[in-house]
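A short write-up of the structure that comes next.
Complex shown without one protein chain; remaining protein chains in place.
Here is subunit A:
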Amino acid sequence: MAKQYDIIIRLLMVGDSGVGKTCMLCRFADDDISSTHVSTIGIDFKIKTLTIDGKKIRIQIWDTAGQERYETITKQYYRRAQGIVLVYDMKNEESFKNIQKWMKYISDFAPEDVELILVANKSDAYNSERKVSKEHGEMFAKEHRIPFYETSAYMDMNINEAFIMLARIVMKRHKKEIDKQMEHIRLFCREDSDAHIIEKQGKDNNGCCVLM
């Protein structure tokens, strides 16, 4: 398969069951939420390619099952993540409270330099349905110094913004490796036009960069 990307970054989505993680992801990756009305078993996975600051970025996003029973499996993926989207449902206070729990898992299992964002999904909710105020969400995010977004996968509000923001801060964090990698790929392209070799080399580099 021809690899049309330059750089891979790995994101992970966590949050309680039913907060809309899969919907967000499908909206972002496929711009379609019609097929997502199904619970995630274990872990799902999507890819989206974007150009950010002139760099072609391949974003891999792992979508985890929110239910506790799957935590043993989903936690396998924490340590591979460079960025994590913490999602709660603004109509469900419990899911907001549990953000603490998810933060704890992240500090236990994810790499130290992982970047986070906090997302309050379902902003299409009527005011009467809202259980977690924007201020509460913002306060929490501020405390932990992470960006905060209110999104609606259903109405396609802020979804792209949230993911792109996370991709950007991940890229910033890994700037050194990424620049090195870009340089490497560019050199390779000049030296040899054999797509296969480029692809292989690119892949190896990515693997290396991403997993460090």
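The definition used in the following text is that contacts are C-beta pairs under 8 Å (C-beta built on N, C-alpha and C of every residue); 3 or more make two chains touch, one makes a residue touch a chain; residues count from 1.
In this section, contacts and distances are computed from a predicted model.
One chain of this complex is left out of the view, and of "TBC1 domain family member 25-like", "Cullin family profile domain-containing protein", "proteasome endopeptidase complex" or "V-type proton ATPase subunit", the protein name its UniProt record gives is "TBC1 domain family member 25-like". The omitted chain makes contact with just one of the residues A:T51, A:T72 or A:N127: A:T72. Listed by residue number, the positions of subunit A touching the unshown chain are 1, 17-18, 37-47, 60, 65, 67-73, 75-76, 79-80, 101, 104, 109, 111, 203, 207-208, 211.
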